[in-house]
Structure formats: structure tokens, C-alpha cells
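Only one protein chain is missing from this complex, and each of the others stays in its spot.
Coming up: chain A.
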Amino acid sequence: MRWTLWIVLGLFPLVDGHPTLKTNQNSLETADAALNHQSGSLNSVLHLDDTEKAALEPTRVDPAFPMKELNTSHYPATRAARVAQHYLNYHHGSPSKWFMVHDIKKASSEDIPEVGTKYHIQFSVQEQATKEIVGNCTAEILFRQTEEQSAPEVNCTCDDLLKIKTSDADHALYLHIKHQPEPVAGTDIPDSQGNIPKEMEPFWYLGGIGASFIMWQQSNESTLYNMVHVHSVKQLNSENDLLAFDYVVLLHDMVSQEIIHWHMQVAWNPTQGVKVTQCNLLPKDTMKQPSAEKHKI
């Protein structure tokens, strides 16, 4: 009997854990639930249930009506929504207000013979400075079938867009810039490490809003643009009440992975909003690349 006790005591340290599986709060439970449902089998496999399979259907085409329901996480919907974002930013953005698509709720497309494809998107956007979410945006985006690039035609409205109140911040910034002794200038925003000095943030936003015009104009069904770098910003002389800036911005097209350099001039005041007064594409090679950490150790 004593030996029995020794054996049990001796083998005890070899056994770790306890027979009941600890479950965490996170969604490991989903995986574990799937595993545990297979009665004791070690070869448990995750399966999609019928609802999940239905949600994954890419398109449902009703032959009586050409509208095609789109999967909101597939790229046709995300690309169209991005165009709406660029449009929204150009028409409503400012140095204090910059929107990103937050969530796509519903998407559909229709092929219009000899015209192009029109997308209908319901989505929400998040404003980057305030982090506020504007829930109800709808947009129609028409990509025309043309040989050369032509800007997609966009109709976009959001309920509650006006709840994002930035006019005070915009006016304060406007006056601050007007009263500076030296014209504003900056390079490499963000820097290599992603840093943006606080005082340059509005000019980063303004560059983004101006770039939104270019990105909207340059978009088609095979592009997905973001502004990834402000190479330079320089305030220009202006005689009227608009502030004017000269920018070189770097756009990233996710589909081709190319970095495209654009030169643009942007005019802004709080009441008239942002206008791109001129812009031109810069050749890839003649442009100085975004600088790396040459001066820092």
C-alpha cells in the first residue's frame, strides 16, 4: 500500500494541467467550441455553417434587374468606397477634418451597357482628429468605360456630417498662419519613424485633402489610393484672403504598389474650403525619394 502511494506521488509531477479546459473571454471559445463538439476526436476541424457560407457569396444576380449585391469585404466594394472617401474629403475636409472609411454596410453594382459600372455604397466614416464616426453615408460612384483615365462621377451624402464641428479650429489656424512672420515650410511628413511635429499636423491634413482631389480624379476600378507621404510643403504668397501652398505629395496605389509623385498647389480658407488650383504628375526617377535617416544615428 505504501508503495502505491510512492508511485502516485512520483508520477504526480509529470501530470500538468487539469481535466477541465480553461476558456478565455476571447474568441478562442469559437475555435474551442468547434473542437469540443467533435466528441473527443483529436482531428476537429473548423467548418463554416450555412449562414456563414451564404454571407460569403460574392454576387447574387437577379436576371430581371441588373443590380448585383456585392460582398462588402471584397475589393470592388472597398475600391468604390475609397473613391467616395476621396470625394467626401475634397468637398468637406479641412486642415482639421479628414475622413477615412470606417465600415461598409452595403454595396451593390450595376453594369450600364456602353457607359460603365455604377456602384451604390452605404458606409460610415471616421474623422481622424476627433475620432468621431459619421454613420450614415451613401454614395453612387460611376466608373465610365473610357480608353483614357477619366474621373469617376460621384454623388455622396452623409447624415450628421455637420456634427463634426471644426470651424473654430479652422479659423484659429487660419489666423495663426496669417500672423506668422515667416511663410510655412516643411519636408518629409511623416518622417521615417512616422512622427509628425504637432505644428505640422494641419499641413499634413491639408496635403491629404488636396491629394484627395488628385486621388479621386485618378481612380478607377483597378486602383486603391492613399497618400503616404508629404515630401514638401511651402506657403506661397497670396494677395486675396485665401492661403496658398505648394505641395509635393507621394501617393501609394495598393493595386500596382507604385509610389506616384504629384506636385500641386492648394488654396484654402475656412469658409471656402480647399481647392486644388493646379497639379501635375512628376516623373518617378527625377524626384528625390523620401529621405531616410541620413542625419540620425
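Here is the rule we use: a contact is a pair of C-beta atoms (placed from the backbone, for glycine too) under 8 Å apart; a residue touches a chain by one contact, two chains touch by 3 or more; residues count from 1.
In the analysis below, contacts and distances are computed from a predicted model.
Participant: From the list "Carboxypeptidase O-like", "NEDD8-activating enzyme E1 regulatory subunit", "Armadillo repeat-containing protein 8" or "GATA amidotransferase", give the UniProt name belonging to the chain omitted from this structure.
Facilitator: Cross-referencing UniProt, the chain left out corresponds to "Carboxypeptidase O-like".
Participant: Among the options A:Leu48, A:Val115, A:Leu162 or A:Leu281, which residue touches the chain absent from this view?
Facilitator: A:Leu48
Participant: Considering the complete complex, identify which of A:Gln128, A:Ser167, A:Thr187 or A:Asn220 is in touch with the unshown chain.
Facilitator: Missing-chain contact among the listed residues: A:Gln128.
Participant: Any idea which of A:Pro113, A:Pro181 or A:Gly194 touches the chain not displayed?
Facilitator: Only one of A:Pro113, A:Pro181 or A:Gly194 touches the chain omitted from view, namely A:Gly194.
Participant: Name every residue on chain A in touch with the hidden partner chain.
Facilitator: Here the touching residues of chain A are 3-4, 6-21, 25-28, 30-32, 34-35, 40, 42-48, 52-53, 56, 58, 71, 73-75, 78, 100-101, 103, 128, 190-196, 226, 228-229, 250, 252, 254-259, 284, 289-294.
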